[in-house]
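One protein chain omitted, others in place.
The block that comes next holds subunit A.
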Amino acid sequence: MEQTYTIGSELGIHVRPAKLIVEAVKKYAGTEVFLEKDGKRVGAKSLVNVLTLGAKHGDSVTLITEGDQAEAAQQEIGAILAERSK
């Protein structure tokens, strides 16, 4: 499944949210997680990938989850993307 989120963090996807995303992805072993921005799609279990997406506050990022826990992963990681704090 996939859904598009607007990045809520004032500083964009910086190290703190990126770390939360990578750590969350690792919890869902049987699920593939990707992030897509401006047509560029990357695997979300790599900190390098998530950071070099370069997503800023207000950018639209699509979260793609595939596998047995697709829905739970979608919810948890989607919340990180949309969270308004820093």
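In this text, a contact is a pair of C-beta atoms (placed from the backbone, for glycine too) under 8 Å apart; a residue touches a chain by one contact, two chains touch by 3 or more; residues count from 1.
Convention: contacts and distances are computed from a predicted model.
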{"item": "Name per UniProt, for the chain absent here [options: \"Phosphoenolpyruvate-protein phosphotransferase\", \"Branched-chain amino acid transport system permease protein\", \"Adenosylcobinamide kinase\" or \"ABC transporter substrate-binding protein\"]", "value": "\"Phosphoenolpyruvate-protein phosphotransferase\""}
{"item": "Residue of A:M1, A:V48 or A:A79 touching the missing chain in the full complex", "value": "A:V48"}
{"item": "Touch list for subunit A against the chain that is not drawn", "value": "10-12, 14-16, 19, 22-23, 43, 45-49, 51-52, 54, 56-57, 86"}
